[in-house]
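All protein chains but one are shown in place.
When the chains are written out, they are named A and B in that same order, and each has its own residue count from 1.
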Amino acid sequence: MSEDKSKYLIQGFQDKWEVVIGLEVHAQVSSKSKLFSGSSTTFGADPNTQVSLVDSAFPGMLPVINEYCVEQAVKTGLGINAQINSYSVFDRKNYFYADLPQGYQISQFKNPIVGEGQITLDLKTGTKKIGIERLHLEQDAGKSIHDLDPSNTFVDLNRSGIALMEIVSKPDLRSPDEVNAYVKKLRSIMRYLGTCDGNMQEGSLRADVNVSVRKEGDEKLGTRCEIKNVNSIKFMQMAIEYEAKRQVELLESGKHIVQETRLFDTKKNETRSMRSKEDAHDYRYFPDPDLLPLNLDKSLIEKIKKSLPELPDQKKERFIKNYSLSPYEANVLVSEKEVASFFEEVIKTADKKLTTNWIIGDLFASLNEKNISISQSLIKSKEMAILINSISSGLISGRAAKEVFEVMKDTGADPVQIIEEKGLKQKSDPKELEALIDKILEENTDKVSQYKSGKDKLFGFFVGQIMKVSSGTANPQLVNDILKKKLK
Amino acid sequence: MSDITNKSLTEIVDLIKKKEIKSEEVTNAYINNAKKGKKLNSFITESFDSALTKARNFDAKPNYESLLPGVPLAVKDLFCTNGVRTTAGSKMLENFFPTYESTITTNLWKEGAFLLGKLNCDEYAMGSSNETSFFGNVINPVKENTVPGGSSGGSASALAADLTPATIGTDTGGSIRQPASFTGTVGLKPTYGLCSRWGIVAFASSLDQAGPMTKTVSDCALMLEAMSGFDSKDSTSIDRKKENYSKKINKNIKGLKIGIPKEYRVDGMPNKIEELWEKGKKILKEEGAEIIDISLPHTEYALPTYYIVAPAEASSNLARYDGVKYGFRSSKGSNLIEMYENTRSEGFGDEVKRRILIGTYVLSSGYYDAYYIKAQKVRQLIKNDFDNAFTKVDAILTPSTPSSAFKIGEKKNDPISMYLNDIFTVPANLAGIPAISVPIGHDKNNLPLGLQLIGKPLGEQTLLNLALSMESKSNFKQNIVKWWEK
Partner (left out) sequence: MSIDKDKIKHTAKLARISLDENKIESLSKDLSNIFNFIEKLSKINTDKISPLTSILDHSLRTREDKVTDGGIRDKILENSPNKNEEFFIVPKVIE
């Protein structure tokens, strides 16, 4: 049996251990108002300014569901190839905490709005399908701030009641890399659909990570621990690595894994048990009597289905087929809908290969450097196309283009203008180039002789001199050709 | 004007509209009665000054186009009233001042009425005798040392004693109808969803309904018309056009079929109640209705079902009373959990705590299927019984209560005995159908008793017509001596 070197395994003292991971992703629905109340959902507002009487659970307050949130859940369900349940029920999940004003969270337990689904990951080792158990709608809780006062906690209910889609994966993930790909794919799909903005810094996307280990080859699942509320992919990966090692060490020393909820400590980079969970919670789920069962019209589901945009997988296939891109290139270009649109805009008038390279290379580098998205980029598709065309047409050299790009990324200026101002027009007139070349050869007759007697490396010297004297604007290809002829 | 407070709401509205009396005079009359009625302990909060101001404002610029022009009304202290203390009869909300107004009271004020005060009730509407209120027992005006019934005991007491021309209560298991029977007044629990629950302190969400409590059936129709209607803020509110109950009410009940369920004849039921039940049957028959024997086979399971479903929902609805956002917070406790435990232990009374514990238990892991799910299944059976019966009859006639008003303290230490008060009223809540209690006579101790008419979903008009017919022929006379004024 050949060893699959791509498998992620923890090396213990004697055995190799496989890590089994399941993710419960909480994605904030991109609605303007909350799931059951009319308060705003914008990020970063002053404490308790986006809170209604319903959100703070005053006596006699009642929930009314937001139709947009229902539609986004259906859309997302369709985007992950899942079954849409036309009958679903909202249940109360009962527990006490300062940021849970009702003393219960309205969620869905036995009858979620979306059933089983599946998404495909593109990994270095190939594609892998990850099963999804279900998707349901639920309320987010408020925020407890513990560090503003030594003996008190401050409670902000702005977030309380915001709509979340909880997407539960099957325990099909096997490595931090797969988790990375899974979260990115899920995020990409939701951003394509517009159902969640996937902004992890603002808390729009976070996950509870379930980790267990088992000896390589074992079929039975080990006892899992749940690492709650991890809000970045990097932390998810670090938490998994730490937790898997912790569990392997425990098992190898003959101890048992206690099924428990843990937190990832981002300062110490380790997981630890949540001490406040003395007994396991008994959530006493029961259908919320202030709400009725949700019945979705088949016609509504059909309407939403028809309105779906092209999703990443479909777009990737189309890009590979129509534009002859490699799977890797297609993958990168479709990861964000805005990038894919940008690409397709540019290639309407510009060369595909060059565009691909410039977007994946220089453009992405500049976006990363500035920490902005493509929609915030100062370089628009029109200008990008012009720049690339000026290379294709020979107007400027590839090297000069990089210089132009540097200016464009900070100013968004028209490349043609920049080329003019900097005098970067490529010299491609053979007569003009001949004259330049002749001059250089005349000034360096000794080197010419040396070259002719075998010192091939001097070719580069001549090219260099020609570039220097022409301020880099000599057409390199032509210079090459002409120089070759003259040095025969 | 001779004692205006003797008159019915309909009569008072008529006099106001005819300009024969001013709102200020009416309001003063009730305020005087209320001031003299403190022994009854039916008010928790008095709004007499603001009521007078509103009365004067009405008189200065009267609008006679509404249903309740210039009428002062005291309401059960379960309805949140903007800026006016709302306690739900509990220490937990002893100093709670809502910044919002319930839909029901908003509807009443829109029809020209205004707040006279907040009336005592069993704590969080849990009780059948108004003996669980943090603010003390309410006395039945019919007889000293007697309970008025509950949970809307303060409402029934104030109404019967002429401290308010009419009032509203809430009914989860009988809390309007049972006190109506005990005090010789009329009380209606509407179809579930007819009256909005928004702004009413919630007890059991799938059972609670607000309803009118009045001296006469015509008054009841008027109040129901004013308070009912669709509310988009309540997901359980029925979306339909409002009905003009007061305009359509009439005594013509010819041809209506009245069901008499054999299962409502319970062991040990006093003869007098059986007698009065026969009286009611006779009246309806004489007025043209047809009496038909029917069976509601699952009746005996209604109370146990109720005492699983209601506490379960209540345990969850009352979880919000944690001392964080409003209400009482215990000064004991050095951390969050201790603060919660002490707040809820000190803030809630014994009956409320008992029901929260029952509710928590029946929902808990391992018991949910055996209790809660089981109860919801039996509830379906009870509803099916009624659906079935209503294919044969238009309404059902039963006694309202298994006894007349009992002595204060008599049943306090026996929860089960207390729960049995609701035996005839609970089924209608479980099935979500309307029911009205109409006073029919007195027992040998001169305590009033009522008969209950149960109707089809949204069949309030039929119920009101039947009740009007019965009232007109019952010769029931409220014979209350105002002993508390001495």
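For the reader, a short list of remarks on this structure follows.
The criterion applied here is as follows: a contact is a pair of C-beta atoms (placed from the backbone, for glycine too) under 8 Å apart; a residue touches a chain by one contact, two chains touch by 3 or more.
The structure displayed is predicted, hence computed values, not measured ones.
Only one residue from B:D322, B:D394, B:D422 or B:E460 touches the chain missing from this view: B:D322. Residue A:S52 is the one among A:S52, A:Q139, A:S397 or A:Q426 that touches the chain missing from this view.
Note on the undisplayed chain: of the listed residues A:I106, A:V209, A:L291 or A:I418, the one touching it is A:L291.
Set against the missing chain, the residues B:M339, B:A389, B:L453 or B:M470 yield one that touches it, B:M339.
Across B:K17, B:K39, B:K257 or B:R354, the single residue that touches the chain missing here is B:R354. From the options B:L52, B:I308 or B:A435, the residue with contact to the unseen chain in the full assembly is B:I308.
Panel shows chain A; residues 31-33, 37-40, 46-56, 64-70, 89, 96-98, 144-146, 149, 151-157, 274-276, 279, 282, 284, 287, 291-295 of it touch the chain omitted from the view. For chain B, the list of residues touching the undisplayed chain reads 96-97, 99, 192-193, 206, 232, 235-236, 238-239, 298, 300-301, 303-305, 307-308, 315, 319, 322-329, 333-342, 344-345, 348, 353-354, 356-358, 360-361, 364, 370-371, 373-381, 383, 415-416, 419, 431-432.
Quick note on the criterion: only the chains that are shown with their structure count from here on.
Rounded to a whole number, the gap between the C-alpha centres of chain A and chain B is 58 angstrom.
Residue ranges on chain B touching chain A, taken from their complex, read 80, 86, 88, 93, 96, 98-100, 102, 197-202, 204-206, 232-236, 312-313, 315-316, 318-320, 322, 324-326, 336-337, 340, 360, 363-365, 368, 372. Residues of chain A that touch chain B in their complex: 53, 56-65, 92, 94, 96, 98, 101-104, 153, 155, 282, 284-286, 289-292.
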